[in-house]
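What you see is the complex with one protein chain gone and the rest in place.
Our next item is subunit A:
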Amino acid sequence: MSVPTYSLNRCNEITRHFFESFGRDADFVSRSPGRVNIIGEHIDYCNFSVLPMAIDVEMLLAVHVVRGSTSIELKNADPKFAPRCFDIPLEASIGIDPALSDWSNYFKCGLLVAQTLCQETGQPMKDIGMQVFCQGTVPTGGGLSSSAAFICATALATIRAVKGPKYVISKQDLTRITADAEHYLGVNNGGMDQCASVCGEKDHALYVEFKPALKATPFPLPSSVRFIIANTLVVSNKFETAPTNYNLRVVECTIAASVLAHTHGVSLLGEKTPGNLRQVIYTLCERAKDTEGTAIQKDALDKIDEEINKLQYALNLVEETLGSRSKGYTMLEASTALEMTPEEFTREYLTSFPVRFHLLQLYLRARHVYSEALRVLQCLRLMTNVYSTSTDTQKFLRNFGTLMNTSQTSCRDNYECSCEETEQMCSIALNNGSLGSRLTGAGWGGCIISLCPDKESVARVKRALIDEYYNEKFPKISSSELDAAIIVSKPVAGSALYEYL
């Protein structure tokens, strides 16, 4: 699959802004949408599959390529993001300062990975500058992955600028190179956001797998379904709160995996980093299969059921192994559990990204990850059944909604990434016709997603959220702010280029 190209005529607004800013016409526009995760929160970095979809908000970059220059000029429609101008060094790669919170850093990440791809394919980025006008409708800090949309649009634009309009850019390549791009900033995310932004498909949810390879499989959703994505307006910048929130969770999961592996005599060699929760359970199940012949999974109905069995086994193992310390581990207790000195422990687990903590919650985090991975599979099974059998749509949606609600409970209680406002909005939505409501994205604020079976319930939920949440909490909120806060979307298509055709 390659990134599609459409006519530039569709982008009148941004090309007009480009002209006003730079006094010339843009050559092309690159676009990448935001995404919403329907279910499967905080498990992508443990390599468990997730179920996101691309949505109707996007990042657009209008670009003019300047041959013989090395300058990048960036302007943003949003005044919160001040203009930037920098030069690409002739001899070295572009510098990214991971200690600074700066919007141009995301551009530099996309630029850097695209540069590397061009280099690999024998066409290094040489003497090509760009004038770029950025205009986004993805709310920032809302958990809809504005950063991934920006990075993917940037990488796409850069490849297009270097390779010219005729070059065919594959979605696989674009996903592969952008998946790790945010690591340059010290955000240790899993690649789901970029995959969903690049590979999104109209009216389809994406089943995204990370192992054995990054892959997105589209599954159709019933046409009546609408998702309401509503912003709590509690801003959570993943980058700025990472040491106590996002990165700490990643670290807790890694340590939990190591404690499980160590306790059960599993060696997780063969990876650059310490193993993850998926690896532990797969290794253990492989071993069980070897010793007990083929008994364990012989009666498994299909692959999904086999996976479901593994995760149920994993949940029992968590209770058994970590359950006695459900209040959390101090640094000393965690290092003792791994038979390491505190120094070894610190070097191995705490120096990859800045972290700050009081206790490490290994039990709660592992319980969330395995149960959430299980819920994704249960959703997948519902989706594969809905068209193959005559299950009625209403029943499908009710079951789907229930899984979303359980996911929210686990995010709140096990992963501790919810907040008061999120809880409040979810109950308002559920009381007014939503079948399933939960936080989406990293959490700690940001957006909630609600599953609405039809147009009527969409209207009811929307009304209730405005009356009972927004007007109560933000009495001065304007109608345009409300429009931006509530997005009603069906799944949309992923990254695209707009050219003069």
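Here is the rule we use: contacts are C-beta pairs under 8 Å (C-beta built on N, C-alpha and C of every residue); 3 or more make two chains touch, one makes a residue touch a chain; residues count from 1.
Keep this in mind: contacts and distances are computed from a predicted model.
Undergrad: Which of "BBSome complex member BBS1", "Transcription regulator gal80", "Probable electron transfer flavoprotein subunit beta" or "2-oxoisovalerate dehydrogenase subunit alpha" is the UniProt protein name of the chain not shown?
TA: Result for the unshown chain: "Transcription regulator gal80".
Undergrad: Taking the full complex into account, find the residue in A:5, A:172 or A:352 that is in contact with the omitted chain.
TA: With A:5, A:172 or A:352 as choices, the missing chain is touched by A:352.
Undergrad: Which one touches the absent chain: A:101, A:224, A:341 or A:385?
TA: Residue touching the absent chain, from the options given: A:101.
Undergrad: Would you write out the residues of subunit A that touch the absent chain, in ascending order?
TA: Residues touching the hidden chain, for subunit A, are 70-71, 73, 79-90, 92, 94-103, 183-186, 240, 243, 330-331, 346, 350-358.
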